[in-house]
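Every protein chain of the complex appears in place save one, which is left out.
What follows is subunit A.
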Amino acid sequence: MNQWIDACAPDDIDEEDLIAWEHAGRKYAIYNTEKGFFASDLMCTHEEQSLEDGLVIDCVIECPLHGGRFDVCTGKALSAPVLVDLKTYPVKVESGRVFVQVEG
């Protein structure tokens, strides 16, 4: 069953940036973009590389190792070398906190 988990405060993430967040042994990326907050798996789908040091440009996260790009809103893989979409998770901001809906 999916559940909403309190992940962080909105101010914990700079604009056009992301943080790494771990819950129940799983690693997530939470993004602060011009379109709002989003969440996805932390690891790139191309190779075993954390996106934590990646660049957020508009609503795109760029992997720091090879420059593969994903749309952070949908997880869609946008350009080589990434071809497999990134898994995304619903996010909401309530009572001054960012919540991520994770699979329970």
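One rule holds for everything that comes next: a contact is a pair of C-beta atoms (placed from the backbone, for glycine too) under 8 Å apart; a residue touches a chain by one contact, two chains touch by 3 or more; residues count from 1.
The rule we apply is simple: contacts and distances are computed from a predicted model.
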Per UniProt record, name of the chain withheld from view ["ABC transporter ATP-binding protein", "Fatty acid desaturase", "NADH-quinone oxidoreductase subunit H" or "Transport permease protein"]: "Fatty acid desaturase"
Touching residues (missing chain, whole complex) on subunit A: 14, 17, 47-49, 52-55, 57, 62-67, 69, 79-81, 83
